[in-house]
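What follows is a single structure, and I will ask about it in a moment.
Each chain you see keeps its place in the complex, though not every chain is here.
So that you can tell them apart, the chains are marked A and B in the order they are listed, and the count of residues begins at 1 in each.
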Amino acid sequence: MIRGKVTGRVWATKRIDTLPVGSLLEVDVAGTTIIAFDPLGCAEGEDVLITQGSVAAGYFTKIKAPVDALIIGSIDEN
Amino acid sequence: MIRGKVTGRVWATKRIDTLPVGSLLEVDVAGTTIIAFDPLGCAEGEDVLITQGSVAAGYFTKIKAPVDALIIGSIDEN
């Protein structure tokens, strides 16, 4: 997994039907921005744990979701 | 997912049979160019959301499409 910090959110009104409704967060990972689906309700500035690839899509069991980056946890502060 | 900007389109007349008919767009992602299949009819200059790997191929349900990058949404302007 990779660790990143939430920096914003994106919206996509024009989208394919199988993209689940939910938050698409911008996450900074060591200077690179990726967009991850967030099932946990994370906020800007939060440190999160992200899984990628087909493993991320596997979270969605009823649909074949085109999601290749998923927030799976919020990292506890020390 | 990753975010990119559409910069052009490519055509491949000589192709394998299972490559679906449809737009193959050039997308700039942080300075790197990738080629993504576009089911949404995006235009040059549009900011798009791309999913990659086997998750992208999963969009095609009737054929085993050799597509590892798919545009899944057009990012709304702020």
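FYI, a contact is a pair of C-beta atoms (placed from the backbone, for glycine too) under 8 Å apart; a residue touches a chain by one contact, two chains touch by 3 or more.
The model shown is predicted, which means the values in this text are computed figures rather than measured ones.
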{"item": "Identical protein chains across the whole complex (2 displayed)", "value": "5"}
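The rule is simple: only the chains that are shown with their structure count from here on.
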{"item": "Sites on chain B touched by chain A in the complex", "value": "1-3, 30, 39-40, 49, 51-56, 58-59, 61, 70, 72-76"}
{"item": "In the complex with chain B, residue positions of chain A that touch it", "value": "10-16, 18-19, 24, 26, 32-37, 53-54, 56-57, 64-69"}
